[in-house]
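== chain A ==
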Amino acid sequence: MTTLLRIAGLGLALVVALLFAVFVGDQGPWYFAWVVGTVMIVLISGAGAILFDAQTDNTQEGEV
Partner candidate 1 sequence: MDLINPSVVDLSRFQFALTALYHFMFVPLTLGLTFMLAAMETVYVVTGKQIYKDMVLFWGKLFGINFALGVATGLTMEFEFGTNWSMYSRFFGDMFGTPLAIEGLMAFFMESTFVGIMFFGWDRLSRPAHLAVTYLVALGSNLSALWILVANASMNVPDGAHFDPETMRMTFDSFIRVVFNPDAQAKFVHTSVAGYVTASLLVMGISAFYLLRHEHRQFAARSFRMAAIFGIISTVAVITLGDVLGRMDYEHQPTKIAAMEGLWHTSKPPYEPWIVAALPDDAKQESYFEIGVPYVLTPLVTHSFSTPITGMHELEEQAGPRIESGITAVAALKRYSETHMAEDLAIFQAHEKDMGYGFLATRHAPNQDVSAITDEELHNVVEQTKPDILPNVFVTFWSFRLMVFLSLYFFVIFAVAAYLSLKKQLERFPLFLKLCMWSIPLPVLATEFGWITAEAGRQPWTVFERLPTFMSASTHGVGYMLFSLGGFTLLYSIFIAAELYLMFKFARLGPESHGEHDPENGTPSLSVIAH
Partner candidate 2 sequence: MDLYTVLKLVWAGLLCVLLIGLGLMVGMDMGVGTLLRFVGRNDAERRTALNIIGPHWDGNQVWFILGGGAIFAAFPTLYATSFSVFYVVMILLLFSMILRPVAFEYRSKVDASTWRASWDWAFLASGFLPMFVYGAAFGNILQGVGYHFAWNGQYYQDSSFLSYLLNPFAILCGLMAVSLSVFQGGVMLMMRSENPIYSRAQGYARTGALVGAALFAIGGLWIRHVRGFVLLEGQPGMPANPMQGQHVSMEAGAWLHNYVAHPVLWLLPVLGLFSMVAGAVFVSASRPYLAWWTGVGSWVGTIGTVGAAMFPFFMPSSTNPDQSLTIWNSSASQYGLICMLVVALIFVPLILCYTAWCYYVMGGKVRPENIINDTHSY
């Protein structure tokens, strides 16, 4: 039952997000671009930091 409710909740959120995306994408394409772009900038710069950790061999003396 809880799983079902959770799925229903997620489904509702999805529908709302879709409607929002369609409306804002139609009326205000740049607003839509801002939402998508900001998420992208945050995630890519975060990925850059994680990549840094992967590049580092755990010695404090290595080049940065």
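Heads up, the rule we're going with is that a residue touches a chain if its C-beta (ideal position, glycine included) is under 8 Å from a C-beta of that chain, and two chains touch if they have at least 3 such contacts; residues count from 1.
Here is how the candidates were picked: all candidates are chains of the complex that A comes from, given by their letters.
Only a predicted model underlies this, so the values are computations on that prediction, with no experimental measurement involved.
**Q** Of 1 or 2, which one touches chain A within the complex?
**A** Answer for chain A among the listed options: 1.
**Q** With touch defined as at the start, can you tell me which chain A residues reach candidate 1 in the complex?
**A** Per the touch definition, chain A meets candidate 1 at residues 27-31, 33-34, 37-38, 40-46, 48-53, 55-56, 60, 62-64.
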